[in-house]
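The block underneath contains the structure these notes are about, expressed in structure tokens.
Only one protein chain is missing; all other protein chains are in place.
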Amino acid sequence: MGFLEKLGRLDRRWIFLLIAVSVTIPLMLQRPAPVKPSPIVRNLYTAIDALPPGSKLLLSLDYGPSTVPENDPMAHAIARHALSKDLKLYVMTIWATGPPLISNLFETVIIPGFPNKTYGEDYLNLGYKVGNQGLIQSLTSDFRNQYTQDVGWGDIAARPVGQIPMMSTIRTIKDFDFIAGIGSGQPGLKEWVQFAGDPTGTPVGGGVTAVEAPLLYPYYPTQLVGLLGGLAGAAEYEALLVENHPEFGEAAQVALIRMFPQTVAHLVIVSFVLLGNISYFAQRGRRRK
Amino acid sequence: MDWSTVQLWVGALLTLMIFSFLYKDNPFYKFAEHLFVGVSAAYWMVQGFWQQIVPNLLAKLAPGSFENIIEAARGQQPELVYIIPLILGLILLTRLIPSIAWFSRWSMAFIIGYTAGSNLPRYLVSDFIKQVEKTLALPLVATHADNWLQWIMYSVSNLVVFGGVICGLVYFYFSKEHTGAFGRASRAGIWVLMVAFGASFGYTVMARISLLIGRLEFLGSWIRSFT
Amino acid sequence: MKISGIPRAGSRAARLVAPLIALTCIVLPFGPASAQETSPEVVTEVVVPPPAPPTSVAAIDAPNDAGHALLVTWQASPDDANADVLAGYRVLRSQGGSPFEEVGVAAPGQDSFRDRVPENAVRYDYKVVSFGPGGVGESGTAGAEARFQWFDKTRVSSFVIMLIVCGAIVFNILRAQAGQKMYIRKIAGMDAVTEAVGRATEMGQPVLYVAGIQDMDNVQTVAGLTILGSISKLIAEYETSLVMPCSRSLVMSTARETVKESYLSAGRPDAYREDGIYYVTDEQFGFVAHVDGLMVRKKPATCFYLGAFFAESLILAETGNSIGAIQVAGTAMPTQLPFFVAACDYTLIGEELFAASAYLSQDEKMLGSLKGQDFGKGVAMVSIFVGGILTTIEGLTGWPVITMLNDKIHWLWSGG
Partner (left out) sequence: MKRTIPILITAVVGGLLIAAYFVPAPFLASADRLIPDFFNIIAAFAFVLGGGNLLRVHLTKISRRDHEWIYSVVTVAGFLVMLFAGLLKLGTGEGGAFHWTYDLADGRLLYDALYQSVFTPCQATMFSLLAFFVASASYRAFRAKTPEATVLLIAAFVILIGRTFVGGWLTAWIPEPFSEYLHIPNLSAWIMSFPNLAGQRTIQMGIALGIISNSLRLILGIERSHLGGGD
């Protein structure tokens, strides 16, 4: 059996091993990758950047721990951006797995990065509510019927919405100036477009895992302002953010650093596809003889 | 050893147990799998109880009894309309009693009605009508461009979408035989679908690698904790 | 007259910078009033005139809704653009002669406000007051009653399309019922079902069926279970066994009903084993961990994945491939289709999943509804074709006739 033929029947466990190695080694180097922002990411950045101070941004973290490596950098970058522009940040989730992500966002981004912002005046935790797209649908007619109180955070207890300054002007989803959905499946950004953006005209943008991204392109740019597709999208947003706010430093470059092993792994997979085809054509050629 | 160290160790060991499946099925994987199934099934049951049954059913029917647990129930009047889901929910449980199990179909029928009725208009508008609108608004040749190359690219891009959507729809046409010109259009439609699949594939690879990076970062923090 | 929430004279608040007030007023409507009460003696330093009031205030019932909302409109104050003088508008409401109370604040430049009211068919009166550092300007009053509308006029065009598509489906179902023969093109994946089930019988291994990981509120799950109806009949006839782990309790109970009925109609009710269809966990990856383990241990000869799938598609399909099973997949999740296409033997793409049950059962009514679906596709194709040509001509020539025609097509597909 020739080398190429052996290659064709390679035990897939060798492939597994090679993938593990090609991610581990570059990861240990901790270097940010050079990234150039694409228009679809730039659009989202500009849209949020153009909101006047005091505008209300609804950020929904609709993902679970499994996609944290991709989704967290997006949510964190958008939250950082919003607070640095003095926007009001309303954080919620329609995934049951979301609440710990919100706490994590507060702990790792807002508290250390924005010590002069106040809970309840500048940012708010609306927590998780059951209902999937039905919940979004009901928010278009009445927000307060669903969110009768916030969730609080850490030692800050939950309060009825009537006592929260940030909630005084919120009646329906139309009262938000921007909806940013960070999602990894259903319900997610697509449902925000279908059930909130389309019926009310409120601008919707956000980020999704790379898998979901192609699904959302048809909505761009009319129904969806901009889109962060996977880790690369997050890295591009971070690049824009760091370019305009160098003071954020390394804490805001998580995705940029992860893009390096990512690239190496892509190249390894690309060479697998190439090798697979070479061995296939070689074998076919031999059979023809 | 403090609690966070325990968590880190449990997490890291379970991670390694599951990764061991890549080599082959083994007792460690079986252990992790069975533990995960049990814990996650209970996780979702608890979510259903505390996030759904308590606030959205019990607290709506008897707000007074739950105002100490659910802040929002304080001072509310009972909403008797919520007897309907209570009854439908109980009817569903008749499935446990074989002689009257057919009764549970009433609840299923309600759910199917909800599924059909809420999906129909929304898919119609967002995924059919709006997609047609966006396609028919494209001019087939660019009406303005800065230079000839841009003009060609604009026109080609629009033609690709225009032709791609029409041919793709032909592929999904069920009630006509795919032969002749119709068959050729259908074949072109498959090509367009294949490009879309390829693009999805490329994007997905990216996402999957990102997940592995996240997991390896976790194992890295575990290993660093040794020192 | 005392109006709550509005500073009476243009003096004390003026020491603050105007934009700051504007911000405070928007966030805390009652802020300036309370500031006034707590600090009564402040010396005026800058004299700013009060803003001119808005004019032509009108209230109408908000259109296309279930009532409970009124639309208050006004003509902006002449000082609207001058941020030093005008900070915004307060909208005040009164019912049946009660004192006016503030219901909302609008920013400068806005000329309408949508107010939710407690009762339909009750008259509410409104006035709009411009405010700024120099004081307030009060408009005249206007009133209206909220009503609900019998039709949401913004959705007429969607309604028309719905009538066309659903009408075509119902019409073709009726035609099929009347005996009209319906043609359906080949769906390769469904042709292979018999062979796939037969193979499981030969090898004496079970058939694995997964109806996706979504609940019954997803139409794909329902489609997956409908196909299960036909396939399980075949399984009953071939006397092989079915394993169906479910990730939702409701899916489990529906699947049991479906399969039991299929075994009954295949004449083998005694062979039906309820335990073959069981619940695992709602958790996506807990479910996958179980199904993966199941596959390598029980080695099913045939695997069906028909329903809504997410990331698990490739884990299932790759594991199935490694044990050498025949795999038939179908989903309407476009992101997962490439993996099913790559790793499975047959894949139903998108709409084919919904057509499959009609194809398998060859039920005339179901085939009729497919024909109706195709009519919808035809309408879409013609519209795209005509619209594309009209848009092109319009862009090149600008002829008004073309613009008018194009506008008509655009209205029809506006999704309104």
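Descriptive notes on the structure:
As written, the chains take the letters A, B and C, and residue 1 is the first residue of each chain.
Following the convention adopted for this analysis, contacts are C-beta pairs under 8 Å (C-beta built on N, C-alpha and C of every residue); 3 or more make two chains touch, one makes a residue touch a chain.
None of the values given here were measured: they were computed from a predicted structure.
The chain not displayed here makes contact, within the full complex, with A, B, C. Within the set C:Leu225, C:Leu390 or C:Ile409, the residue that contacts the chain not displayed is C:Leu225. Not every partner is drawn; the one left out touches chain A at residues 10, 12, 15-16, 18-20, 23, 33-36, 38-40, 64-68, 99-100, 103, 127-128, 130-132, 134-135, 137-138, 141-142, 151, 210, 213-215, 217-218, 230, 232, 259, 262-263, 265-270, 272-273, 275-277, 280-281.
Think of the hidden chain as still there; on chain C it touches residues 64-68, 120, 148-152, 155, 158-159, 165-166, 169-170, 173, 215-217, 219, 222-223, 225-226, 229, 246, 248-250, 252-254, 257-258, 260-262, 264-265, 275, 278-286, 288-289, 311, 314-315, 317-318, 321, 332, 334, 337-339, 341-343, 349-351, 353-355, 357, 365-366, 369-370, 372-373, 376-377, 380. Although one chain is not displayed, its contacts with chain B can still be listed: residues 3, 6-7, 10-12, 14-15, 18-19, 21-22, 30-53, 56-57, 68-69, 81-82, 84-86, 88-90, 92-93, 95-96, 102, 105-124, 126-128, 131-132, 134-135, 147, 149-150, 153, 157, 160-161, 163-165, 168-169, 171-172, 189-206, 208-209, 211-212, 214-215, 218.
Methods note: only the chains that are shown with their structure count from here on.
Here B-C and A-C were compared by C-beta pairs in contact; the pair with more is B-C. In terms of their C-alpha centroids, the spacing between chain A and chain B amounts to 16 Å.
Chain geometry summary: the mean Cα position of chain B and that of chain C are 13 Å apart. Computed from the mean C-alpha positions, the centre of chain A lies at a distance of 21 Å from the centre of chain C. Shared interface positions of chain C, defined as residues touching 2 or more other chains, are 217, 285, 334-335, 415.
For chain B, the set of residues touching two or more other chains reads 44, 118, 125-126, 130, 196, 200, 204. The touching residues of chain B, counted against chain A in their complex, run 22-23, 44, 47, 51-52, 56, 71-72, 118, 122, 125-126, 130-131, 134, 196, 199-200, 203-207, 209-217, 220. Those residues of chain C that touch chain A in the complex are listed here as 23, 26-29, 104-105, 116, 214, 217, 285, 308, 310-311, 322, 334-335, 415. Note for the complex: chain B touches chain C at residues 18, 21, 25, 29-30, 32-33, 36-37, 39-41, 43-44, 92, 95, 104-105, 108, 111-112, 114-116, 118-121, 124-126, 128-130, 132-133, 135-141, 143, 162, 165-166, 169-170, 172-178, 193, 196-198, 200-201, 204.
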